[in-house]
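One structure, pasted below without further comment.
Note that this complex is displayed minus one protein chain, with the remaining chains in position.
Moving on, here comes chain A:
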């Protein structure tokens, strides 16, 4: 005997007709579940039966993007009474309004401290979805680039105008608050200790980037030739380095410091030689 599971999208309006058809065809109601989507909630109804060839078919029907605030889902307990725990669960945990549930607990089936706890999109889930979207976008861009390159190789002009990266544009202004918020969302699911370490590294990096951006803006605005390279201003450099390594592991910081001192000594020796 074999087993097969399938997923089929349906519309909310077709649910009762489908359930009636499955009931009349002798299907067993396996379950109903909710899953948070980017917009609204996805409802999945599952029915099971052995087909004529002996294969057990687990058929899942998905109603995508159901809006719990504005819409109501009809109850299937008229056909399958065993759906009552799932419909009460959908109401209590996801805030899905079910109409006509034969055993309706009116929100008192699960004793939970808040309404619809599963409907909350946690920062971890949001970050995961954003990451997945970024990965998908990067993949699509890579594919498009590969396609364009292939087209170019075949003698066709690549249609990449407008999407090409502006080569020597001035660096975009950095908004530290926005960057910090994006970073916090990214590390939301991590172990607190690790998150703390990453946050420290991020702050150092952000500071460096802002300094660089400020420097670049100054050079582009004033058209000053190469910064005055304060080669002799060793103390300022040392302070900058100390600032950079203050959150580092002490052992590593000591190494960085030693390397800096060695460089200073080397530069001094070189200068003396000239």
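The rule is short, and it goes like this: a contact is a pair of C-beta atoms (placed from the backbone, for glycine too) under 8 Å apart; a residue touches a chain by one contact, two chains touch by 3 or more; residues count from 1.
Everything that follows uses one rule, which is that contacts and distances are computed from a predicted model.
Enquirer: Since a chain is absent, check the UniProt entry for it and pick the matching name: "Lysozyme", "NADH-quinone oxidoreductase subunit D", "Protein-export membrane protein SecF" or "RNA polymerase sigma factor, sigma-70 family".
Expert: Per the UniProt record, that chain is "NADH-quinone oxidoreductase subunit D".
Enquirer: Which of A:20, A:97, A:131 or A:246 sits in contact with the chain that's absent?
Expert: For the chain that is not drawn, the touching residue is A:131.
Enquirer: Any idea which of A:12, A:44, A:148 or A:204 touches the chain not displayed?
Expert: In the complete complex, the chain left out is touched by residue A:44.
Enquirer: Suppose we count only contacts with the excluded chain; which residues of chain A make the list?
Expert: Considering the whole complex, chain A reaches the absent chain at 1-3, 5, 7, 28-31, 33, 35-36, 44, 46, 48, 56, 58, 60, 62, 80-82, 84-86, 92, 103, 105, 108-112, 117-118, 122, 124-125, 128-129, 131-132, 135-136, 189.
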